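Shown below is the structure under consideration.
Of the protein chains in this complex, one is absent; all others appear in place.
Note that the chains are named A, B, C, D and E in the order they appear, and that numbering of residues resets to 1 at the start of each chain.
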Amino acid sequence: MSRRIVILNPNSTVAVTDGISRAVEPLRLADGPEIAALTLEEGPPGIESQSDADAIVAPLLARLRREPAAAYVIACFSDPGLAAARDSLTAPVFGIAESAMATAMTLGERFGVVAILPASVPRHRRYVRTLGLSSRFADSMPVGLGVTELADKAATLARMAEVGRRLRDERGADVLIMGCAGMAGQRDALARATGLPVVEPCQAATAAALGAVLLAP
Amino acid sequence: MSRRIVILNPNSTVAVTDGISRAVEPLRLADGPEIAALTLEEGPPGIESQSDADAIVAPLLARLRREPAAAYVIACFSDPGLAAARDSLTAPVFGIAESAMATAMTLGERFGVVAILPASVPRHRRYVRTLGLSSRFADSMPVGLGVTELADKAATLARMAEVGRRLRDERGADVLIMGCAGMAGQRDALARATGLPVVEPCQAATAAALGAVLLAP
Amino acid sequence: MSRRIVILNPNSTVAVTDGISRAVEPLRLADGPEIAALTLEEGPPGIESQSDADAIVAPLLARLRREPAAAYVIACFSDPGLAAARDSLTAPVFGIAESAMATAMTLGERFGVVAILPASVPRHRRYVRTLGLSSRFADSMPVGLGVTELADKAATLARMAEVGRRLRDERGADVLIMGCAGMAGQRDALARATGLPVVEPCQAATAAALGAVLLAP
Amino acid sequence: MSRRIVILNPNSTVAVTDGISRAVEPLRLADGPEIAALTLEEGPPGIESQSDADAIVAPLLARLRREPAAAYVIACFSDPGLAAARDSLTAPVFGIAESAMATAMTLGERFGVVAILPASVPRHRRYVRTLGLSSRFADSMPVGLGVTELADKAATLARMAEVGRRLRDERGADVLIMGCAGMAGQRDALARATGLPVVEPCQAATAAALGAVLLAP
Amino acid sequence: MSRRIVILNPNSTVAVTDGISRAVEPLRLADGPEIAALTLEEGPPGIESQSDADAIVAPLLARLRREPAAAYVIACFSDPGLAAARDSLTAPVFGIAESAMATAMTLGERFGVVAILPASVPRHRRYVRTLGLSSRFADSMPVGLGVTELADKAATLARMAEVGRRLRDERGADVLIMGCAGMAGQRDALARATGLPVVEPCQAATAAALGAVLLAP
Partner (left out) sequence: MSRRIVILNPNSTVAVTDGISRAVEPLRLADGPEIAALTLEEGPPGIESQSDADAIVAPLLARLRREPAAAYVIACFSDPGLAAARDSLTAPVFGIAESAMATAMTLGERFGVVAILPASVPRHRRYVRTLGLSSRFADSMPVGLGVTELADKAATLARMAEVGRRLRDERGADVLIMGCAGMAGQRDALARATGLPVVEPCQAATAAALGAVLLAP
């Protein structure tokens, strides 16, 4: 049990959890820790606002406390409950946005965030300040697609690529972060379309958790 | 109704709410807005951790939505639910920590925060970064008294004064912020003991709310 | 006398003083402090440069010292003499630019300043650094109209709205500050035209002064 | 070959390379990448100055170019040649100082660096600025022991613990970084002595390299 | 005339002007520009407050406009009127504090300012923010001697050395700036007493002016 990494998807959409699990498949090794991707059933279908993010903190913390693990990953780009989870759990806890930004710092000078919703942009800007990374931040820009349009993978990729190129050309980004969980399948295509390295946040946080577990005292 | 300011104390201790209400009494004017200090019954007796703060966001938002008002004040120094409340309410919402820091900026070069618990210090440091005010921040230091000791007002004031003087002498603070709600009664004594202006956060946020209501379009 | 707020317009144009006085009318309450808007007769008709701002500091300080008050507002967006006035007066002193920026911090993530003259832009950028608010600053952009054109209210509003939209769309501003005294009459129209909250600086500083006076020890 | 991580110790002391290799042993997994710790024979016995660090860049780059790998780690806390290596190699390259600081950001609010030599302190301060992490940095403080004294492990640990406690108590550090390669054996003892999490930089960078290799397109 | 540098001492104490003139003597070269150190007769005997600094801006600007020169130096550590002078004169204008800080950036990682009066410290902190140099600033600390004591050169040097050592040991300064005009005679002794490079601000600004004049188009 002490070699188990728990990734908790705080929305209730199992398909998203499954996508996250596939994204971290390369981090599952024969003699490495088990990596379990779990769904917070109490969560909403998607976390689209600060209010959604705040509302799931209490059930999220309760669930984390019930799941024994050597490390935890909170798989929502708002990093809900991250500080609280660190205060109340002894195992290390990783937030996917924080880990993505820490990883991006080692891949370029300025990271840009490809957001989904326009309403997420101020949240991203605020969080970059919280982390003290303003001088490494190009900007966050939204793809601005509705739920139906996001179901169209080709259209979504096309918009993500367009936003990625604007972050590169207008804001000077030389590394991109996918600003939500569950789109890992398009990471490599986005990298090819923009010529920039792309960080998928669930992968970044789970890789950090893997290191922490392997190196634990 | 459109001229009512709602201050919501998110802990369930009515004595704290009463203290807040007394602190803002000077802001109640004959032809000014009504100022109501309310208690969130669902809250814990005190908010002592990030986890406590996160846990009350959902009931806090629900309560704010039920209370018609021209402006809201969230009366906990962690500003729990502030961003979410702003997203979901049309009236302006003020957090007491944010308002205290904005006010302190007009009273000195570097503000110091007199915290109650040692565990609050990292939270204060993180929040100062969130607000982008690192270059105006002396530091946060805790008085470090237990619940019983805090009941002794003279002892508490003595410790707050000691911390205030250390912030002044060792960290260069020239204005102090009381890092919790409900201690307004000691504001003036702390100012005299340190020779520095002291910002009481519930007063700062309610004064900001008063201005916003009076000047609303 | 101890309940009087003095707003000093450091230019000699009485029409500007009258506009300021009207702008703060909602802050005059039956049992609240008197709010007097005064004109510095020694000032130039308008303060258009750093040199103009510096030149009126000495008469401005002399006048403030002669006017007994419980709080002072210096009503020029360069905040001329603010630090000096604080050093030499015991009552609190508010600068309209500083107060506007402190207020804007509670209304959005990034504030943009709608300047009148192109020459003011470097001054605004410098002052934002002085306040330590660079990470909250979108930019300052000028409307760039001459004196005659400014007399045409509709044309001025149209240009202000255009600049406000550019600050919003090109620089990410989500709150605007009117970068001069005396245009309060267009605050609400500018807010409607841009969909953003707009801070009128004389109102912001006088509201802060009102809070300070009511809460004074 | 594409699943090999090369760690290059740029000093010529094989005992240091061996210590690094032991430190990353937990990251060697049955079906994970090979992790090879190599010694730059052209290097000096120890890298003690900026001049030493600069002087080994050219042979270091030449050696990296000759070693096929899926990821590289430069195992000197000055991160010599990091930017140049990234420019000229297609595989990802990690510097141990950069990776240690990125990791520390996920473990605390303010990291302190336990330096060996007093002369390293300005270099650490400069590098923190280069990374844009000033607002997360407590400080760097030297243990200040000579070569002979460093051979005494108990004495070295005692001094490291003393420095760690000063960083914690005087500068507010809540996470520590060991500011040199080759002292991994004392990581856990330093953590126990200070009560703070401790980041060993070679481990941090190699864990990052492991993640990058496993997740490569 | 186009090869004349005017240094204007904005206080009326001719002995200070004479000290400045001696300090810049090494910058007077056979075929270089004339360097004239002038006294602003309208100034007070010493500039001890922001109010003093603001009050002399108008006569200072008037005097500069009357003195033809290829470059100007304003010889007061508050840099009074610097921005205004730049707006209204075509020749370059240097402030001694700004030039001292720009020079210190090339001599160390963190500069400390040896202030005379305690009241100057907040002004120095504010000005460092104005210049955007917070991450290079150790702190400002006052020697805190009265006028009579300053007349005792040995006592003054002893106090300056003590303050310099505190800036070095407690705040990490590795270069010092003398925080006032007219003490150039003690520059080298202060450097010897602290082991740190010391920047004398009138020299720094006049050297910058010399370069600007020689390199003018």
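Everything below uses one rule, namely that contacts are C-beta pairs under 8 Å (C-beta built on N, C-alpha and C of every residue); 3 or more make two chains touch, one makes a residue touch a chain.
Worth saying up front: this structure is predicted, and the values here are computed from it rather than measured.
> So which of C:Arg3, C:Arg125 or C:Arg165 would be touching the chain we can't see?
Among C:Arg3, C:Arg125 or C:Arg165, only C:Arg125 touches the chain that is not shown.
> Which one, E:Asn11, E:Ser78, E:Ser120 or E:Ser135, makes contact with the chain that was left out?
Per the contact definition at the top, the residue touching the missing chain is E:Ser135.
> Per the definition of touch given earlier, which of A:Glu67, A:Glu109 or A:Glu162 contacts the omitted chain?
Considering all chains, including the one not shown, the answer is A:Glu109.
> Which parts of chain A are in contact with the chain that was left out?
Against the missing chain, chain A presents residues 108-110, 135, 172, 174.
> Which positions on chain D touch the chain that was left off?
Touching the chain left out of view, chain D contributes residues 49-51, 53-55, 57-58, 61, 80-81, 83-84, 87-88, 119, 123, 126, 129-132, 134.
> On chain C, where is the contact patch with the chain that was removed from view?
These residues of chain C touch the chain that is not shown: 121-122, 125-126, 129, 134, 139.
Note that only the chains that are shown with their structure count from here on.
> Treat touching chains as neighbours: how many steps, at the fewest, connect chain D to chain E?
Counted as steps through touching chains, the separation is 1.
> Looking at B-C, A-D or D-E, which one is a repeat of the B-D interface (more than half the contact pairs shared)?
D-E
> Interface overlap for chain A and chain C, more than half of numbers shared or less than half: same or different?
different
> What's the distance between the Cα centroids of chain C and chain E, rounded to whole Å?
Going by mean C-alpha positions, chain C sits 32 Å from chain E.
> Residues touching two or more other chains, restricted to chain B: which are they?
In chain B, 126, 129, 131-132, 134-135 touch at least two other chains.
> Which chain pairs here would you call touching?
Here the touching pairs of chains are A-B, A-C, A-D, B-C, B-D, B-E, C-E, D-E.
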